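Contents: one structure, followed by commentary.
As you look at this complex, bear in mind that one protein chain is not there, while each of the others sits in place.
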């Protein structure tokens, strides 16, 4: 996400005085709620979906993710790289290749 | 997210030959599943949470969001800005300021 | 669910003095969290799943549903029948038969 887009999201919240509702817990609920509106696009079929609807719901997830990053003062790149380091260890290529098993079953 | 981080995520999937599991529907499920692991950090308290745990679960949500963006060939900035334009219209400042009501109730 | 099972669930909560954590909001989060542990059984495949795991996660959803029914003083049969009356109207047989469309698209 560009700085400009991030600032647009921040301004949207500030202009509406919505920071008061953005507790980390409320934002976590919101991410789950929007993730499920995204999931609803695939409720009855894995292959037939309305891509315009998918784009909107995915955008909603991303906006709330940005909100919670801001709220908690987190750096997206930093937390994703830290998690990727863990994932790379939990799922070594030689064990995980081509398998969808959870790391605890590898 | 920087290009470098995005490429790390892509390489992680390619190295493990996991693209075969990454249907849009499976990724939508995955976003919801990880969003709920994030929500679990706030299951019994809104104010006491393990920030290290929050960072990991939020990172998982972001990684799957990146996966589905890639899978569907979507540009994060583009879909977020398109949605923000809609949100700005649905929630006019003068009506929405300081209120957490859904747009349909404003 | 039999009265005996319902009472077992109630006793479990009382014995642990957990009613204090069972706000309706926390129970709603809990239902979503458990629903996603159930969903995780189907994360990468719709057809291969561990039925024993499915039974446990579904049971967790049902237990939290029972908790929130109790917390809010609701009668399961009453709310389900009220909703079924609505569903029967929203999805008339002649329009909905064999179609997975949402009522707003019928």
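By letter and in written order, the chains are A, B and C; residue numbering begins at 1 in each of them.
Note that in this section a contact is a pair of C-beta atoms (placed from the backbone, for glycine too) under 8 Å apart; a residue touches a chain by one contact, two chains touch by 3 or more.
Keep in mind that this is a model prediction, so the values were computed, not measured.
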- chain C residues that touch the omitted chain in the full complex: 1-2, 5, 8-9, 12, 15-18, 20-21, 23-26, 28-29, 31-32, 35-36, 38-39, 41-42, 45-47, 49, 51, 54-56, 58-63, 65, 68-69, 72, 74, 76-77, 79-84, 86-88, 91, 93, 96-98, 100
- Task: Mind listing the chain B residues that contact the chain we can't see here?
- Result: 29, 32, 36, 43-46, 100
- Message: Please output the residues of chain A touching the missing chain, sorted low to high.
- Response: 21, 26, 29-30, 32-33, 35-37, 39-40, 42-44
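Here, only the chains that are shown with their structure count from here on.
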- Message: Can you tell me, using the touch rule above, whether these chains form a line, ring, star, complete graph or other shape?
- Response: complete
- Message: I'd like the angle of the rotation relating chain A and chain C after CA superposition, in degrees, nearest 5.
- Response: 180
- Shared interface numbers for chain A and chain B above half of all numbers used, same, or below, different? same
- Query: Counting in whole Å, what is the centre-to-centre distance of chain A and chain C, each centre being its mean C-alpha position?
  - Reply: 25
- Query: In whole angstrom, how far does the Cα centroid of chain A sit from the Cα centroid of chain B?
  - Reply: 2
- Residue ranges of chain C touching at least 2 other chains are 29, 32, 36, 43-44
